[in-house]
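Every protein chain but one is kept in place in this view of the complex.
Order of writing sets the chain letters: A, B, C, D, E, F and G. Residues in each chain are counted from 1.
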């Protein structure tokens, strides 16, 4: 979290990946910890089935401007998403990409971001949990692993509030998987 | 015509009497003489079949304010008309009433009008021309008789433009009748 | 008719001498009387037009709305208080021109209100323009050479939209009119009565229909009871208007129950 | 279908995978092709909705108007230039909710335009709300407990309003659809085709209609040809939608010619 | 043969607009519109109480009641 | 017995949205949606040129033409 | 005055002006006090080879003239407050697709149905702000029958020239007033510019005039129209830069031409220490009041807005002379005065004079007002 107490997260990918729900879950976890949040997304017909973006600002104090202007974290789950909403990052920004569906973009370097973390998110999810569901939760796990922005147990509680019982277990595993991937990132991930 | 070159006429009565047409005919006669006119009337649903008012301003020069504010002549063909639109007259105003359908109103005297001319217009029309049509033209005749505001021949031309051929003769007689009544007013009319 | 259903202090009404609106209003008040409705629970809602002035002469709650908008207001009132009997008083223009969409949607939803169309075949209020019910070839101020557009058949339109009660009557046939108004109000669901009345001032005058009295009595000549019409040939019925009950079905019945044969 | 009727540079279209709109558009272009119309003289006019985006993918003059307002714009265009073939592309909401009044009035006037309703039983564009054509009990975002309102039968509505050509078809029956679109466009007078298409994203998903492919092929199961339906009992037809030509009469024929039996 | 009933016709001049509809619908020619274009009751004795005039008067200006002579 | 006709199936990947409608309507199971949710032509040889797929593709992504072998 | 003078009602003058300007398509719905325009057009359009259609409502009316305009006709509709309110969505659409249309609004007393047969000037601000979203219209205000004729012609010309809706803001009094007018002078007519080259045709591409040369439908150019934000191609886009450029162009195509569009009528403004600012019918009472004040030695002057919108603060400031006191008489609770106040702030004394009883402001009332207010 940056020094002014404000944490800005942007997630982008394709319509069906559940990124908006992911941002809501993280927002609710933050609220449970007494934090202030503002969550937003691109909206509408144009985005149908196409590229989407979810944003979250978390702070200990009142949030005036509600949108992300200088993200601490940008997670791009598709190439299209990175292309459309990858602008506006700075040297403060840690960028996460899903290397199983996209290659590390050459326009990102030390000059314009703090770091790039390329993890094979989707493929790992499929191979490890034999599921296509839960991508957004794996990503939450990664974010949690990187930032410890909320208590893990509270994050679990927030997830439980939003997923159907029959998928609860899967989602908890997805969260663990994400956190594991961060722990293991030195070994498996590419970081510039 | 008053000294400022502006002649203001207001006619009031009931819907079917043709007063609006009368005012239009006089207006067109005035135009033929190269004068400027503005003609207006009360309008609309509320007036349907009920009381009506027609106004005409004639001047040798541009007419700015188009409505009657201080009539030279007020002709009231029904009691209702006089009640509703008889206000706003002054010592400048000559008032004409149809004494065959209404009695001379006691609220009119030398204090508030220039004069009151009570003529049995409707009854004279019926008895002399055996017609109920042409009341408006008789009134035009009276106005013409009193003011000579336009050339009589031009007035005839204007009338001819607006009445059906088969009624032309009747209307010309009605005009004559009106003028006659004025000539004879010393004998038959009441004038205060 | 109960005279206390009228606001005597507001009479005489603004209508022209011989206008048919008063006759329809009379019949409507009679129907309400026959149903012995609690007058505190009757609301008349109207749009804009000569006919739409009728509710303000009654002693009920009454709402004079905007041109064409009586039906949505009536819908709001009815849904807000299901205890009320909500009757829409409207003109042919008000209901079928600017208000046409609300009419068909109320019919579709089968909202339990009654729409009484004071149908004088023209826009009386604004001076006799054509309405969507003006017959072909009729003279109005906006069809100076005779109307080219076909009119709606209001009965078919309402039926096509799903109305569960639809009737037509004329002001000459006062008992018939009262009967159908009463049935319409009593009907549980959307009901519409096309009440044919005269506008002697415009439609009558422009189309040489004679005096108000003639316009009233001539309904005998060009209106045919549905029961009678059923025994006649199309040729015999040419130029006639059929009056009676055209749709009277259970509320929210499957739509097919009201389906014109040719369509199913 | 002539590919040059499409603006290839604007494809792929914005519609969801499996959306039925493209199938109707395909059929429409095929019908226009079959009629060998001069493409310079064809104008497509639409309202607002997913379906209303269709004209902008075609190489004709095309006018994307306001929600519900395609028909009056089309009327203006047609009357201003009688040489043009004016086709309205509209959704079930666009045509029968906000645009309902224009629809019935165009039918009444018998203005020589063709209205093609891309009927997916809901408001796709705004996320799957109920439309006036949504069947009873269906789930939409504004009928979370199932739709209580009865839908219009668009065929009956248009016929009731006086349309001189009315047909219904479904995207599964592409030949049938093209045939009726072609006849509708060729018809001299107002014509309407209710073209039933799928919205797998909302209506399909909410009502468990399966994949887009299933939604397409299942039309075989719940649609019945009019000629076949005529030989069936009402019980056998319960829950079925009948497709075919329902009205095809001479322009400006006396209205009674289109009269549903029960009403005359 | 039953006794001939008699009826009292009440006409509200204030509301009447002299439109002549009652004249047209009355089967017994009870009314007429006079030379001054005014509504007039001319044959009250012929009234059979059919209520046609009452129901067709657009101005609520007529009432017809049976006169009970006990 | 007439000679078996052969057909050329053109698929425009840029316009195709992999919706599976062609899979559902093709009487000859010419297409499938593969494991990557992608449209694939799997049995082109079975095509009878019925045009079902072409007419039902919402994205104008298919064309089927007879291959004339003179 | 000459033989050529004809007595005409304001509403009739509008129809004759429209016909003289080339209007050949009228769609409308009757409403007091504009109804006569529809009625006369029903007669006149067929006579001049034009089309009259009575639509089902005002929404359909404005949309039908937009359609006819796209097909190349010069078009008119007429209405009054309630109908004008219904036209607002369509008006915004016409702005966005840049369809030349002319709307006459004859003001009656509002709000709502109000008093249908009484005059007001209560729709002034609605002409500017009635529809949602940033948009610009031209609003012209006649104060006589003659001017109803002339300004209708001008409205049609401006609509065609700038491909923009133009509103003629009349009122019940002018609509029904009869005055002699001279229709014998043949007016200048402006036609919309049309594209000549199909190759590379982009309907919304403009030259320095910023006015697009869009083809009429049915002429082979295959144009795409949409009320959505669109690029030069006419096709929808959600690109913010395009949106910004489009909306700015919609403004600038008018604001770059204010000299052409804005007209005032001034009367002895130069040395006036009391200046009246008014529009429409109210200006005629003002005119007589000014005359009377001058004849009593009082330095009065008048500025009448012929063009109400675009409203340009600078031009108003310049046209207004140096009079210390500005009186703004109008038939509403204060609308024009809000604009005037914005121009002059505290630098002048801006005094509203409002009348909202359905009657005109007479010259006498203006004089009394000055006395009462010690002006």
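One rule holds for everything that comes next: a contact is a pair of C-beta atoms (placed from the backbone, for glycine too) under 8 Å apart; a residue touches a chain by one contact, two chains touch by 3 or more.
These numbers come from a predicted model, not from an experiment.
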### Query
Missing chain touches which shown chains?
A, C, D, G
## Note on the structure
Of G:125, G:202, G:319 or G:375, the residue that touches the missing chain is G:125
### Message
Of the residues C:56, C:136, C:186 or C:229, I need the one that contacts the missing chain.
### Response
C:56
### Task
Sort through D:15, D:57, D:123 or D:203 and give me the one touching the missing partner chain.
D:123
### Task
Sort through G:47, G:295, G:347 or G:374 and give me the one touching the missing partner chain.
G:347
#### Entry: Absent-chain interface as seen on chain C, which is shown
10, 39-41, 43, 45, 55-56, 59-66, 69, 71-81, 83-84, 101-102, 105
### Query
Can you name the residues of chain G that touch the chain not displayed here?
59, 80-82, 84-86, 88-89, 92-93, 95-97, 107, 109-118, 120, 122-123, 125-126, 128-135, 226-229, 238, 240-241, 243-244, 247-248, 250-251, 332-333, 338, 341-342, 344-347, 356-359
### Residues belonging to chain D that touch the chain removed from view
48, 66-68, 97-98, 100, 123, 126-127, 129-130, 132, 141-145
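Operating definition for what follows: only the chains that are shown with their structure count from here on.
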### Message
Just to be sure I understand the contacts, which chains border both chain G and chain D?
### Response
C
#### Entry: Inter-centroid spacing, chain E versus chain A (mean Cα positions, whole Å)
88
### Query
Any idea how many Å lie between the Cα centroids of chain E and chain F?
85
#### Entry: For chain A paired with chain G, centre-to-centre distance based on mean C-alpha positions, whole Å
55
### Summary
Multi-chain touching residues of chain B, meaning two or more other chains, are 45-46
### Sites on chain C at which at least two other chains make contact
16-17, 97-98, 100, 132
